[in-house]
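Note that one protein chain is taken out, while the other chains of the complex remain in position.
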Amino acid sequence: MDFASIISDSLRAAISPTAAAYALGAIGLNLQFGYAGLINLGIAGSMAAGAYGLAMVVLSGGPFWAGLLVGLVCAGVFSLLVALPTVRLRADYLAMTTIATAEILRLVLRSSWARPVTGGVNGLQRFADSFYALNPFGVTSYAIGPVIIPGRTLWLMLVAWILVVIVAIGLWAIVKSPWGRTVIAIREDEDLARALGKNTFNVKVQVMVLGGMCTALAGSVLVTDQQNVNPDSFGTALTFVVYAIVIMGGAGRIVSPIVGAVLFWLLLALSDGILRSLADLSALSGGWFGQDQVGAVRYVLVGVSLILVIVFRPQGFFAGRLPHLRKKVTAS
Amino acid sequence: MTTTLDQNPLGQKIALEDTALHINRIHRQYGGLTAVDLDEIRIPRGKLTALIGPNGAGKSTLFNIVTGFDKPDDGSWAFEGTNLAGKQAHTIARLGMIRTFQMTRLISGQTVLENMLLAASRQRGDSLTRAWWHPSWKNEEAENTERARELLGRFKLADKAETDAASLSGGQRRLLEVARALMARPRAILLDEPLAGVNPALREQVMQHLTELRDAGMTILFVEHDMDAVMGLSDHVVCMALGKRIAEGTPQEVASNESVIDAYLGVHTSGNHRSPMPLAVTSRSANSKVPTEPVLRVSSITAGYHPDRPILNGLDATVSAGEVVAVIGANGAGKSTLLKAVAGLVAVGSGDILVEGKSIVKQEVHLRMRNGIGYVPQSNNVFPSLTVMENLRMGGFGHRRHDDAIARVLDMFPHLKELLGTPAGSLSGGQRQSVAMARALVPRPQLLLLDEPSAGLSPMAQSAAFATVADVAESGVSILIVEQNARECLAMSHRGYVLEQGKVALSGSGQSLLTDERVIELYLGAMKTKRANQLMESEKESSEHTTD
Amino acid sequence: MNNTTAGSDKAAMRRTDARTRDRIVAFSYIAGIVAAAVVLAALNPSGPLGFLQAVSDGLRLGLIIAITGMGLSLVFATSGIFNFAHGEFATLGALVAWWLNTALGIPLVLTIVVAIGIGGAAGYGSEHAIWRPLRRRGVSVTSALVVGIGLALAARSVFLFIVGGNSKSYAEYTVQSAISIGGIDLLPKQIVSELLCVAVLAGLGLFLKLTSLGQAIRAVSDDPILASASGIAVNRALSTVWIIGGAMAALGGALLGLFEQVSWEMGNQLLLLIIAGVTLGGLGTVAGAVIGSILVGIVTQVSVLFLPAELKYMTALALLILILLIKPQGILGRKQRVG
Partner (left out) sequence: MKKNTAIATAFVASVALLLSGCAVSTTGPSNDSLSSLKIGWLLPQTGPISSLGAPQIAALKLAAEDIAAGGGPKISYTGGDEAGDTAAAGQAVDRMLAAHVSAIIGAGSSSITLSVIDKITGSGTLECSGMNTTPALTGYPDKGLYFRTVPSDVLQGGVLADKIKADGGKSVAIISRSDSYATGLADATVTSLEHAGVNVATRVDYDPSATNLDAEVRKVVSSKPDSIILFSFDEGATILQSLIQAGYGPDKVKLYGTDALPIASLAKTVDPSNPAILKGMTFTQASSGEGTAFTKRLLQKDPGLSTTAFSPYFYDCAVLIALGAEKAKSTDSSAIAGELVGLTNGDKKCTDYAQCKKLIDAGDSVQYVGAAGPLKFDKEGEPTTGLYDILVMNADGTTSTAATVRRTIEK
């Protein structure tokens, strides 16, 4: 594999609908974790809620836009149900309960007795035809600079990134508002916020729901890209990757999730390409490094780079602010 | 103490209709110790009421309860007729009663202006439905911003409006807190030590602002240790000790109240049942004439929790072998910080700390403890989930054969012997004190650092604590002791330092300081002079009124 | 005078009240669990015997979860870190035992001992290489959480890279004939490993209770500042905790390998159950971790009698949430833990 194609592959990955979807998810998480300091490890759940909402509505004959709305509502309700009991809990317990709720949702979705509705382990397919019917680009591939993109992908890409921009601007608007000030105050010093008459419980619940809805959009884009929603693609790994993105971008800033998502998929594809060409080389020279080991090494790199970011750029690649939780790791 | 209350039944002086905050009864218990145990108290409307009392009197706890940050075991209190018991903090704040915190709190990373705007109450933009639509709240925001700037201007913070709140000095933080409280258009403000850590120049400002507010009809309740301020500012004073109200009335009345002075300086009577002490003093002050390299030498250190806001600035002190040295002074003078600096719990900026001539500034905390320093913090001084015995063994950690050491210590604290098996968490305050002290003594330190061993203890427990300290001193350990209860403390120590603003203001032999009028003034401000000279007093009053 | 003594009396009364209240709560918990057990035993399709069988299987799983998760709980208690990479210690242990056992033909008993050693070493290594530097920088719990996630991802992929994706099994004790005790089937290896787990847990308890290092660890989890201020080498205590945690997790993984296939992601698959067990027991409390884990183990196994087997993890997680709703600090969690 030559270097030029590696570059173009990486660039494509960086602007792909998937990257956009992860950006949306990261925006939602950023509101909860970056701005309000709530460690919600269950965003895979709200993403799934959004995705399944979309798929079920469309497959039961509803129009695509209605599916999107229902998805939003589903995720909102899910987040509300998670938030009401949990936001009172301490940070670490919040993390554990949210991760649990997300897994519960996944297990229910994939279970065989839910199959009539959710398609069980096979999930649901072909619910975005009406969306792709609007595709103005056709199936031919287009070249944007060095990057070649199939028209079909391009169409979703366009829509997805427009969504990202809209959501980002919307979030920017509310974060700069008095409401947003309260949210940040909750992260920095909840008692102070209460002392100044802010109903922090309500605000936290609102944050959870709003963030959940953003992630619902993420889920919808993600599954529209492949016209397939599968329960196992909403496991804890997804949540962790989105965290990685927020951290890389630098929590607590509007652009950071977008930067993080682009960066993440760029690096992932780049490492993948380089490793694969390495594997090809090694295949010629005695196969010290097989194609079948590329995947593993790539995830080693992801993990390690995640650690390195925390250690050396704790504010993310673009200096943002990590939430100051009152409880610090005991320094000695 | 009940007796003192009976002598002047002050509770009823304020008529019900003039009462802004009406406490019927509040009781709060923390495990062993009673933090607050109050009967009826009435805080007058439109007046400046000071809440005073020594450490551990329960002032801050009362604040927390009244403002909904802590739940009392039982009690009821009302603000302007609305019952507040069981109400949430933000609800109480919205009723128009805004509090500040003892440790200044602000949203770092946001500008001073944003900090102000946060406080504006009932903003349209607070509701998510309107927040995202800027026009719906921009006018209001403009008004708030205007008001915020106006307030900042009044508090001399106008030029700081756009800077990160974290960059403010301690004093400016206090100003911001008051300004922010006002931003919420409160009917009453509760200030927790509004003058702590404020330099004299700013202090005058704050005090003036408060009087102005009072004259504008604001109800103000404030906790304060600076007695000059209390006497100068307040129209009404409530004095608490050990969670109870011990006196109430005009500043003069309270200042003249013996029980108040006792509460601060320690009770005379309780001194009597310990005769050996003065003897000991004379005897040891005799042999302390022998020039010895001091066990501890603190040379011009600056230290604090925040590098650019040092609490100690250029403090010098020494403790010689077998000496008991008292460190006294008003709150925020840096007494505890001094001990923490020696123990290694706060970063020392400049200067040096020598133990037996060796610098320990670079040494890790636990190593200092193993090399002859024992430290007894004021609060959280035991491991609650460990038994008393285990607590003691922790003192000997890293030392060989510490069982006989523990046995030795237990002989000094016989009453701990039957408690060895009980978890320290369930002990009373006094018992915890002795457990902590015993633990610190297990490794046979040459120097023992005691942080207010009598704080929050009942008079009986207090004198007991001092007795043990005396015994410890007998055993030849040098002691550096920080105390509120200056009388007892000075009575038993060879020398004393009086701190002010992180420096040594006075020093001398324990006896000499005991009799030194200036000490009392440093504690209780110009009370005595005030009482002596009513004329000057009234002048001061009038001058204050002319200022507004 | 008199009223102060009265106050202390009141205090004493309040304390005793609190204690009796705790007793009542604890008792009602136990009563509730017993009652539930009886009802389930009566109702379930495969009869009381089947129920007891499931309980015994659950006990085994629970004990393994307990020793595997103990490190997680201890580390959290002492340093506030929730280490998402903890499951990988278990994988490491199992893989080491498997490799030595199959590739080099070393008896499994020995290889497990080696695995424990390597697990401890890994714990010590991670503390020194990663967590201590992070603590020095005063990194927030959240960032620590993310570091753990990254670590887990990396470690798991390394395992995959080295041993490959397919699952393996030991060369010994793979199939045993069950001993029936009162109609309940028990395998020799099951009995042995259960006894081993109990012994290890008891040992840990004694260590924390009796030895001064153990007490130091408890002291650190009570109040790290005070601990260092009373002469305890906090870092040494933490290193010990990490060694113990790594070693126990490795042992847990190795034992798990006796009852299922050894694979590169077995630890990660167990992590969810560990989280549930440790959290619902009360984060950072040793006894809580044990009780919680055993509860989780039993519930997952018993649930299969009633619900579709696919949902057996769901029941464990649902239990976690339920208990946290009733008692936000977990079963034995104390009000203010570390920090």
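First chain written, first letter: the chains are A, B and C, and each begins at residue 1.
Heads up, the rule we're going with is that contacts are C-beta pairs under 8 Å (C-beta built on N, C-alpha and C of every residue); 3 or more make two chains touch, one makes a residue touch a chain.
Computed from a predicted model, the values in this text were never measured in an experiment.
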{"item": "For the chain not depicted, the shown chains it touches", "value": "A, C"}
{"item": "Contact partner of the left-out chain, one of C:G32, C:P107, C:P133 or C:G165", "value": "C:G165"}
{"item": "Contacting the left-out chain in the complete assembly, out of C:H86, C:R135, C:R218 or C:K312", "value": "C:K312"}
{"item": "Listed residues A:A49, A:L154, A:L196 or A:L263, member touching the removed chain", "value": "A:L154"}
{"item": "Sites on subunit C contacted by the missing partner chain, in the whole complex", "value": "45-46, 50, 53-54, 57-58, 61, 102, 157, 160, 164-169, 171-172, 174-178, 185, 187, 256, 259-261, 266, 269-270, 273, 300-302, 304-305, 308-313"}
{"item": "Sites on subunit A contacted by the missing partner chain, in the whole complex", "value": "1, 5, 8-9, 12-13, 16, 18, 107, 110-112, 120-123, 125-126, 132, 139-144, 147-154, 158, 161-162, 165, 168-169, 172, 222, 225-228, 230, 232-233, 237-238, 254-255, 258, 265, 268-269, 272, 276, 290-296, 298-299"}
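Operating definition for what follows: only the chains that are shown with their structure count from here on.
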{"item": "Overall pattern in which the protein chains touch one another (line/ring/star/complete/other)", "value": "complete"}
{"item": "Between subunit A and subunit C, centroid-to-centroid distance (C-alpha), Å", "value": "31"}
{"item": "Centre distance in Å when subunit A and subunit B are each reduced to the mean of their C-alpha atoms", "value": "48"}
{"item": "Junction residues of subunit A, two or more chains touched", "value": "none"}
{"item": "Contact footprint of subunit C on subunit B as seen in their complex", "value": "1-2, 29, 31-34, 37, 73, 242, 343, 345, 364-366, 369-370, 375, 377, 380-386, 390, 393-399, 426, 428, 439-440, 443, 458-460"}
{"item": "Touching residues (chain side subunit C, partner subunit A) in the complex", "value": "76, 78-82, 130-147, 149-158, 160-161, 220, 224, 228, 234-235, 238, 272, 275-276, 279, 283, 308, 310-311, 313-314, 317-318, 320-321, 324-325, 328-330, 338-339"}
{"item": "Partner subunit B, residues of subunit A touching it in the complex", "value": "170, 173-174, 177-182, 184-185, 188-189, 191-200, 206, 210, 321"}
